[in-house]
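Only one protein chain is missing from this complex, and each of the others stays in its spot.
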Amino acid sequence: MSTPVITTPAAEAAVTGRAGVGRRLTSFMPVIALVVLLAALTVADPGFLTLNSLTAAARTSAPLVVLAAGATLVVLCGGIDLSIAALCSLATVFFALWLPDAGGLTTVAVIAATAAIGAVQGVAHVLLRIPSFIVTLGGMSIFSAIALVISDAGPIRVVDRDATHWLTLYVGGVVPMAFVVALLVVVVVSLVLRLTPLESWIRATGYSESAARLAGAPVDVVKIAAFTVSGACAGLAAVMLVSRNFSGSPTMADNLLLPAVAAIVVGGTAITGGHGSLWRSLAGALVVTLLRVGLPIVGVPSAYEQILYGAIIVAAVALTLDRSKVLTIK
Amino acid sequence: MSLRDAGPPVALVVVFGVFAALSPGFRTLSNVQNVLDAAAVLTVVTCGITFVLMMGSIDLSAPGIMGASAIAVALLVANNRNDNDFGLLGVVVAVLLGAGLGCLSGLALVTLKVPSFMTTLGISAVGLGVATLMFAGVQPNVSDRMLEGLAVERFLGLAHLTWIAFACVLVGWLVQRYSRLGRYAFAIGGAEEVLALSGVRVAPYKVAVFTMAGAFYGLAGVMVTSQLGAGLVQAGKGYDFSAIAAAVVGGTLLIGGRGGILHSAVGVLLVTVLTNGLVQIGVSPYWQGGVQGLIVVAAVAAAVIPQRRRNQVTK
Amino acid sequence: MTTNLSRRPEPRVPASAPALEVRGLVKHYPGVKALDGVDLVVRRNEVLGLAGENGAGKSTLLKALVGLVRPDAGEIWVRGEKVRLGSITDAANHGIGMVFQEQSLVPNLTAAENIVLGSEGPGVRHGIYRWNTLRRLAQEQLDKIGSHIDPLARTDSLTFADRQMVEIAKVLRIEERTSHPPVIILDEPTSVLESKEIETLFTQVRRLREFASVVFVSHRLDEVLDVCDRVAVLRGGRSVGEVPAAEAAPAELHRMMIGSTGSDDHYHGAAAERRDEPRRPRLVVRGLSGRSFRDVDLDVHAGEIVGIVGVHGSGREDVCRALFGAEPTTAGDVVLDGEKLDLSGTRAACAAGVGYVPAERKTEGMVGPMSVADNMTLTKQKSRCTGPVVRPGKQAKLVDGWIERLSIRTPDRGTAIQRLSGGNQQKVVLARWLVAGDVRLLLLDHPTRGLDVGARSEVYRLLRELANQGVAMVLLADSLEEAIGMSDRIVVMSDGRATTEVAAPTGDKPTPLDLVKEMV
Partner (left out) sequence: TEEVGGGGPAAAAGACDPADVTLVGQVRNESNPYEAAWLDGGDTFAEQVGLTQQRLTYDGDSTRQQEQISQLLAGDTECLVMNVLPNGDSDTPPIVEGAEEAGAYLVTQWNKPADLNVTDYDYWLSHITYDGVESGRQIGDALAEAIGGSGGVIALQGVLDTGAAKDRFAGFEESLAANPDVELLDDQTANFSRAEALEVTKTLLTKHGEDIEGIWAANDDMALGALEALQQAGRTDVAVVGIDAVPDALTAIEEGSMTATVSSDGPWQGGIGLAIGYCVATGELAAGDIADEDRAWFAEQFLIDQDNVADFVSPETTESDFACDNLFSRSQGAMS
């Protein structure tokens, strides 16, 4: 069968070339947003752009990056994980309680435990067909309750700091170890996705679950895995928080939920699933961190700070979201 | 009513029955009144959020909008901070402020093409900022008779606020059933692109739905102010998630296109009965949240079991 | 129905200018010239057929006519007047309306609301619905096409064919908008209809001709020639000619479409190649029962194609899905190559070497925003390009090979599948199972829906090749002719039961009439 020529090769190259530049630009948008914000903060307070200050911001962002990275997987699958923050708080309590017995193994144990808890949520979501929003909303209150009960509703001091000391070090004297670890999480998970069929399964699940299932993609397994990794990330973020606060507390990370989800969306990942990446969430988490710590430090009064925060995150998403990849904006 | 809609009401009856059996205090008439009164604010918030969810969008702006309207109304009616005494007009202005903020999130959604998750989160922050500005460090206390009376005076055993909530449900139901706005909101959740193919411009309806939701939150903020006798920036704290949970527990889908006001009303009752019942049967305050979460998950699970399909999509 | 017509004033403008004229229409998409200077004339009171291969630009042209696609160059004239169609409302105001290739109804609204959507007229006053009026308006439209659907039924509770009727009833609403004779565009309206429903549709089309112009697209060329007055042919985004329907034969049209000689008689001709006598049964189904079917027995031998025919509601689709683990079963045994087949889910079915091509391509067959390559390799395969680690080079080669073999028209393998024409999308979906290479049983639910003649015969050829390699196939065909042509054996289902089995060996095929007798 003869195939009519659709376009001349030259025209095709020209057209795809242009599309390529556009595509590349949209995927750099989160970074551009970050740079613009940093510039704006520096203008507002020239003292802000110092090495010390950036190092502190990087260190601060680490738990948020890890939380957002994990939850990004769930969002890519088309779901949402509202339990990350509560699970992270619970994990800080686990850490503080287990450290005296488990010693150096505590970090591993905590991450394994939260991964298992994440998996349980994933299984509940997949098997019982309960929307992830509800499963994890329920999880959120259940984890908080457990944390309150086992901690006797109070913070638990971590006296032995050796177990978390490594996280407080600086690589090359400037880059905080916690941030390096967060970067590693992003790199490793991204690589695993890229090198295996997982990425296309996750995207297919997020874009069109029924098509993915009928194509034989392991939708259920992929979803459970996403929740498991999300749980594990909550555990790792908890270790980072403990290393910074020297204690575990049943409410320690609770307020990180909305910033983490905001980080994902600000990065340009579609909240409806399918489109996005962990890199975007990394950039998003840095933007959110700068907003959280930067605005008050450069002296924006608290009421205006909230108004600015609201306006800027909306503007950031307007900039970063690649609309050609998202069918409808809901 | 089809089988798939029957789950939440059945769950409500079961939960109610269990508490009634366990606690004599729960099954008194006055406690039932108390449950209904306690449900009033959440009902109004949920009325607003239901339309947004029906479109398949999400709305997290309730805390900010409620905070702004709570402070606004407290400063507009007779209060201890200024000489205003606008009475009902003040209430109207506060509701309009809510509608205006809601309109902003709708506009950001349709013009900037930013997902509602983010626009409403942003507007919530803006609302809290506006509220904090108006608050200016001194608690505005309400001395307006009318506004205070709404929470205190009763008709047929229920506070006036509760009747306002009933009225909101009725209005919401009429809008959902008989107005183009309501039907189109429903249709947008079902198949937005089809509306465009039919020559319908969906953007104005989306903005209108967010505006209407904002008005409901504004009213809810006023109601909280009436209950507390003072304008609080945190008047709406936590209402975003509880309203969504209530709507979803009632059978509204987060992907849109299903559910409605009556579903949500059942959901609100379910959540409120749970809160009240757990206190009544003396569950430790530490455990209450957890038990509540567990029951919500169980209720939704029970509700979806009869409609489970092999290839069903659950987001 | 005549009462409806007499209700209208007769707006017969002097027949000087054509109802619609297109001059030199051009539309580029990244990497594709979808329209490359198309000229087209639609006369008054005629049914104009539009033929062309998948991706020839038919849908794009039609979308430009209803204001959904903004052409890069070219002119559109309506009744002798040059117009700019900026939106679908513009087009409707000029009397142009369209039924889309992919169904476009709001599933959670009632049929009545869908019919009047966007032009509720007196059905909505000041934003308030008047349900009785609305229902009356919708009923009027349904009456026009003689449909007995309950206007207040939720659309998602209707069958596919009923929904198609609702769409036609909906597009006829533009009659109320303009005093001029409307132009009604039907983009592949028959691809999902049964023959009885197609007849009903054609009656409507002929009725429409009385007062309107109709543009009709279909890949079934006999159909096109049957209902149209004139057929225009598109190839590669250009008009390559037109013929009066009365004088043309399908083969001639096909030749114009592909620019060389070809045959429409593809299934019979090629079926003669089949030789193997079926050996042992590969698939044995005994007493399979589910929601909409009971006690279904079915044997499919390796290398055999078994067609299942039945009217809507016969349950054949659900049987198909059940065999793929996508529909729950209540009883029954399914054995594949001597091993019990696990029906608990699609994964298990895939692992056992079962493949499935769903009928609803848009929602179930493909993942719209993902690339052709990703869609093709989504299934987990023991084979070639994806194991624990993706090998991009191998994947690219494999995918490109299949793009070539199936003549899938796409700029490259990285293009999002949603940008392809309907037919090309279907080819990608089919290719998914061919890529897998280890499929033992293929369940094909309308695998050629929306494919052009050439693509279809290509698919037939492929299916036969696979059969010769020993793959067992269950086929829910697009038409009875296709079922007869392709199958070795045909099972008739009615009311959830497999009632009859008809042998259909090459050279001794039953006639459609034989089957219809069994189906009712």
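Here the chain labels run A, B and C in written order, and each chain numbers its own residues starting at 1.
The definition used in the following text is that a contact is a pair of C-beta atoms (placed from the backbone, for glycine too) under 8 Å apart; a residue touches a chain by one contact, two chains touch by 3 or more.
Bear in mind the structure is a predicted one, so any value in this text is a computation, not a measurement.
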Where the missing chain makes contact, among the chains that are shown: A, B
Options A:L25, A:A153 or A:L191, residue touching the unrepresented chain: A:A153
Option from B:A11, B:V45, B:I65 or B:A159 whose C-beta touches the chain left out: B:A159
Chain B residues touching the omitted chain (full complex): 25, 28, 30-31, 33-34, 37-38, 131-132, 135, 137-139, 141, 151-152, 159, 224, 227-230, 232-235, 237, 275-276, 279-280, 282, 285-286
Hidden partner chain, residues of chain A it touches: 47-48, 50, 52-53, 55-57, 59-60, 63, 148, 151, 153-157, 241, 244-253, 255-256, 289, 292-294, 296-297, 299, 301-303
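Here is the rule we use: only the chains that are shown with their structure count from here on.
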Separation of chain A from chain C, taking each centre as the mean of its C-alpha atoms, in whole Å: 42
Whole-Å separation of chain centres (CA-atom averages), chain A against chain B: 29
Contacts with two or more other chains, residues of chain A listed in rising order: 210, 213-214, 327
Multi-partner residues of chain B (each touching 2 or more other chains): 193, 311
Footprint of chain A on chain C - complex, ascending: 28, 30-33, 55, 235-236, 258-260, 262, 324, 326, 345-347, 349-350, 355-356, 358, 363-370, 374-375, 377-380, 386, 388-390, 407, 409, 411-412, 432, 454, 458
Residues of chain B touching chain A in the complex: 55-58, 60, 64, 108-109, 112-119, 121-130, 132-133, 192-193, 241, 244-245, 248-249, 253-254, 256, 286-294, 296-297, 300-301, 304-305, 308, 311-315
Chain B-facing residues of chain C, complex: 68, 87-89, 92, 100, 104-109, 113, 117-120, 124, 127-129, 131, 170, 321, 325-328, 345-346, 364
